[in-house]
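Comments concern the structure below.
Note that one protein chain is taken out, while the other chains of the complex remain in position.
Moving on, here comes chain A:
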Amino acid sequence: MITVTTGRVTSAPAAKAPPRERSRLPLLLLGGCLVLFASIGVAVTIGPADIGVSDVWATLLSRVGLAEPTLSVLRDGIIWDLRLPRTLLAAVCGAGLAVCGVVMQSLLRNPLADPFVLGVSSGASTGAVLVVVLGVSGGVLSMSGGAFLGAVASFALVLTLSHTLGGTTDRVVLSGVAVMQLLSALTSFIVLTSADAETTRGVLFWLLGSLANAGWSEVLTCAVVLAGTLLVCGGYARSLDAFAFGEDAASTLGVAVGRTRVVLMSVTALLTAVLVSSVGAIGFVGLVLPHAARLVTGPGHARLLPVSALAGAVLLVWVDTVARTVLEPQEVPVGVVTALIGVPAFVLILYRSRGAQ
């Protein structure tokens, strides 16, 4: 039944709206932060060296100058130089990959989109391998520098290609897949023609991801870029909502579609490039987490973005803890663990949401 009101639509007397449901967002975020801090605190204590939560506090306090150092140099070093940056980098990368996944999936209206669809990760591995093979690693260009340049170059290639092919969102996804294939073939070719043990190890690192090389400079770089990306994407949260029914619909809802797409794709590609050049290509976090977070928060990006970031951070902290301890003293590449967990989780999520299609 359609009821007819007589009031003028443009200035209708405010109809009695039902009491607004109080947003659970602050509570959700607070809880998420607590879980994240607890996870980091506990994860740092797990490992071959026997370290307790109190040791972590002691190190933290002495490092910021609030207490006298009480731990041995070795234990202090294990916490401050190895475990802590590694755990923090895991949190930052998990958050970053999840945010990139949310933005890409909404922007490209494709539930399969993830940070690597833009060819960024394959570009990174090609760049890193090229640096090793060409032997310019003598300080001029590090492997991570090469990875970053490769990531940016492949993103530019994907954008140019998709623009030439018509500029629609499915063209972006298809271009990304094509560039991904091309670059991984190129990487394999380089490795085959100049294979030595070091190159092969390097390739594996970039393809499967590893947090083993984490240091404070990586943590800082990734955290700064993540914070910037979150700010930009947060400002576009409403616009991302408007993409639900496609680009034309977003446009009639007042979204500057072209500008929004360029800005958001650029910041997420930049973040992905920075993450991949520090830790390699960690798959499945960006693909699976947005779907899982959506089940909790609903579709609004104002909630989805921060909750996905927190969930991604917590997830990767624990995944990395498992990856470095389960086969001690050997490490399992973290990408292997995310895939082993991610695929069943993905199937489960798709199974649960099958009724909606």
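By our rule, a residue touches a chain if its C-beta (ideal position, glycine included) is under 8 Å from a C-beta of that chain, and two chains touch if they have at least 3 such contacts; residues count from 1.
Keep in mind that, in the parts below, contacts and distances are computed from a predicted model.
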Among "Iron complex transport system ATP-binding protein", "Lipid II isoglutaminyl synthase (glutamine-hydrolyzing) subunit MurT", "SoxY-related AACIE arm protein" or "Methionine ABC transporter permease protein", the UniProt name of the subunit that does not appear here: "Iron complex transport system ATP-binding protein"
Omitted-chain contact residue, chosen from A:A249, A:V262, A:V326 or A:V347: A:A249
Selected from A:V117, A:V172 or A:A237 as touching the chain missing from the view: A:A237
Selected from A:R83, A:R261 or A:R294 as touching the chain missing from the view: A:R294
Residues of chain A (touch criterion as defined above) contacting the omitted chain: 1-6, 8-10, 12, 14-18, 20, 23, 106, 109, 111, 234-239, 241-242, 244-246, 248-249, 251-256, 294, 298-300, 302, 353, 356-357
